[in-house]
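Sharing a structure here in structure tokens format.
Apart from one protein chain that is not included, each protein chain of the complex appears where it belongs.
Labels run A, B and C following the written order; every chain starts at residue 1.
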Amino acid sequence: MVGLNMSPINRHARQIEAVVLSNKRVGQYHQIMISVHDLAQHARPGNFVAIAVGGDSSALILRRAFAISRVSHRADYGGTMELIVAPHGAGSRWLCSQMDGASLDVVVPLGTAFGIPTTPVRALLIGGGYGSAPLFGLAEVLKGRGCRVDMILGASTSGKIYAPQEGKRSVTSLNIYTEDGSAGATGKVTDPLREMIADGSVDVIYSCGPMGMLAAISKIAVEANVVHQCAVEESMACGIGVCMTCIIPMRTDSGEVGMMRSCIEGPVMDGEKVQWNLVGKPHA
Amino acid sequence: MVGLNMSPINRHARQIEAVVLSNKRVGQYHQIMISVHDLAQHARPGNFVAIAVGGDSSALILRRAFAISRVSHRADYGGTMELIVAPHGAGSRWLCSQMDGASLDVVVPLGTAFGIPTTPVRALLIGGGYGSAPLFGLAEVLKGRGCRVDMILGASTSGKIYAPQEGKRSVTSLNIYTEDGSAGATGKVTDPLREMIADGSVDVIYSCGPMGMLAAISKIAVEANVVHQCAVEESMACGIGVCMTCIIPMRTDSGEVGMMRSCIEGPVMDGEKVQWNLVGKPHA
Amino acid sequence: MHNASTFDFSTKIGHTWFPTPLFTASGCASSGKELAQFFPLSEIGAVVTKSIALKPRLGRPTPRMAETPSGMLNSIGLQGPGIDAFLADDIPWLMTQNARIVVSISGETVDEYSILARRLRSVPGISAVEVNISCPNVENRGLVFACDPVSSRAVIEGVRRTIGGDIPIIAKLSPDVTDITEIAREVVSAGADGLSLINTLLGMVINTQTMRPHLGGKTGGLSGPAIRPVAVRAVYQVHQVLPKIPIIGMGGIRSGRDAFEFILAGASGVSVGTAIFGNPRAIMDVQNELKEILISRGFASLSEAVGYAHREDSTGALQRGADSEESEG
Partner (left out) sequence: MHNASTFDFSTKIGHTWFPTPLFTASGCASSGKELAQFFPLSEIGAVVTKSIALKPRLGRPTPRMAETPSGMLNSIGLQGPGIDAFLADDIPWLMTQNARIVVSISGETVDEYSILARRLRSVPGISAVEVNISCPNVENRGLVFACDPVSSRAVIEGVRRTIGGDIPIIAKLSPDVTDITEIAREVVSAGADGLSLINTLLGMVINTQTMRPHLGGKTGGLSGPAIRPVAVRAVYQVHQVLPKIPIIGMGGIRSGRDAFEFILAGASGVSVGTAIFGNPRAIMDVQNELKEILISRGFASLSEAVGYAHREDSTGALQRGADSEESEG
């Protein structure tokens, strides 16, 4: 097994007022840049933010979770973060409608981060839809550690592929799959997977995307005995570990099934331990 | 009694999308101009608008009522309406925070209007706080009919007196009273009233303001046998006559007490008929 | 895919058919007059009138309402003109509009309900009677009829006996009970042809300025989107035990999606109440949206969708349009 550093969870989390610095449409997503001051330095690829939505008299009482896509430093604003937001329901649509200068109530940084290998490895990053968002930040870090970084992105259609020009610089290879063939190859990200990892040419897989995709990757990774870190996505009420709504069935060290909170013991989890067949199923 | 024309109720009411053309702070109020297209021509002094507040995912499910202050026509936008809004609770604060270009969901015009005399009369207009808003539009109409228009405005403090320069043109005399003496005379609008109407020099009183003020004016008007039309303010859930929350106890033609809807049988009501002592009291 | 012309949107309560499943909620549309300027009343399923009592009533003092998060409290106290004036004025006017009419009645004793039913029996133009039993029973320490199975049964039996077999009876239940299915069973076995679920929840707001209960009547009825999950649960529970009884679902409906939720839970009609206060055309909007959703999901008729959420979980089960992108909002 590759040695991976897990960063301590939520130790630096704070509730802050973040200003929207820019909000651009990119395909079917919005690329939203917010100022987060010195909290930027504590964010690791895989961490997420929880944002209050709907304004002062909102009927939406829960925060919405979004992966931190990239962190940077701007001379004028200090630390900034980029989010890639799909306008899905009322909350994310509200967020996508916020204009430059709007102020957001954000709790950040939250959750586990992708484990970073201590030695250079060959990494395969697999993203589905907006799941690619945190992978570009991760790619940068991995490249900085001398890793080889291959990336596969997939989505139903080209507008749902998020692959910014700047991001591609950190990637050794990038392959795109769409189900309707509107960009890249026609098919799913799992199509080339077995072959790519069969010959032992990949040390670790990092993935982020829909649960079905993560489960399929996990199956293949387990068969090929490749480490697989995946960022899961379960409905979250609190995002900070107190409500128990976001649980994922995992094999514990004692071999039993345990219900782990994906907000605090995740979102990045060990794909091999997740009991994919038990997700959303009644348990004894 | 002076002959007064009551306009038919809500016949022209429509639900429209109105754009905010301007929003200025004036003392403790916001003067908000909205475009209402051809509905402007149907609005009469005393009518009100009902505005949805809080945006798309608002927890505030009821409309907020505001008197129409003035109606005008702008070459670029067609019919416009001006509202004078006090930032009171969540809904009115939201409205006051809307910027130029924001679009509002408005039902307009609603309710009864001040009766306009068919012959020139001597009219006294009394406004409390933002209650002066509809009186300036009324003053214009009365002046157009050759009436003498005296006005008394009152509030707790100067910032709550709304008396725009343009509005004063239609008024023969204007007297201001504040309780803290920060503008005009120190005292209440009712202080000079008995004297002003004692000598038969006033044919009709029009009033708009807090219920306590309207009740006090009514008492004096009844004693002096002067017609008194007042615009009342009761909490309204629907604004269109279907919910029965906004009722005011009135003496009916048969002499009994009836519960009249202030949204549709008001807000302009005959002060003499309102049973002020029964407002908010349990009835047999 | 079915289309608007072949789709069957009608619904049935007792022997009466309604062309659409959209009803006004009692007390939220008065007797229809004020809404008629926003849309033709004949286009919806029926106007359900404000609950009418035997005698004229002045109702409760103001304030009669308080807005609450995503809801409101009301305490009207059944203000109304009494049955005589109602029959003389409101029914004939509604008939001129070609509206279908459901008359809601309320009483203070079991007998009063029967007397009201007798007055309605021979009135032409009434499609159904809704019996609002969420009223205090003066003969039983003011305990709300709908909170007691025995009183609930007595009221419905009385109305059934008096009104005869022609006019359908819809019993309107309160959610403020330990087991709403128990009350539902009682009123159905007592002769109710349908059920209206739910009336408001008992609530209170304290005015933090005066430091007293805000409403003139102290407590009030909670309605609006805030209560929707409670209403959907009630409809689901009752449909489960009485799958053949038509239910008019209500509680916070303000979009076609909301109405669809009630239909899936087991309602064969829906009422729009509080949403009218925010949008005078709400019921028409809900009606159009609901029809569109049902058609786009491939249902040939409303009745096919009624109670669809109860179907067994099996791979063989019909999985309609689960990949569609309609918003949950």
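Assorted remarks:
Heads up, the rule we're going with is that a residue touches a chain if its C-beta (ideal position, glycine included) is under 8 Å from a C-beta of that chain, and two chains touch if they have at least 3 such contacts.
Predicted model only: the values in this text are computed from it and were never measured.
Of the candidate positions A:Val107, A:Met151, A:Val171 or A:Val274, contact with the hidden chain is made by A:Val107. For the chain left out of this panel, the touching residue among C:Leu22, C:Leu73, C:Ile133 or C:Ala154 is C:Leu73. Among C:Asn98, C:Ser189 or C:Asn207, only C:Asn207 touches the chain that is left out of the view.
As for the chain not pictured, it touches chain A at residues 10-11, 13, 15, 52, 57, 59-63, 107, 234-235, 237-247, 249, 257, 259, 264, 279-284. Within the complete assembly, residues 66, 68-71, 73, 147, 176-179, 201-213, 219-220, 222, 224-230, 232-233, 236, 252, 257, 260-261, 264-265, 293, 297, 308-309, 311, 313, 319-322, 324, 326, 328 of chain C touch the chain that is not shown. Contact residues of chain B toward the unshown chain are 59, 88-90.
Basically, only the chains that are shown with their structure count from here on.
Annotation: 55 Å between the Cα-based centres of chain A and chain B.
Mean C-alpha positions place chain B and chain C at a centre distance of 36 Å.
Chain A and chain C have Cα centroids lying 46 Å from one another. Under the contact definition stated at the top, the residues of chain A that touch 2 or more other chains are 59, 90.
Within chain C, the positions touching two or more other chains are listed as 69-70, 225, 329.
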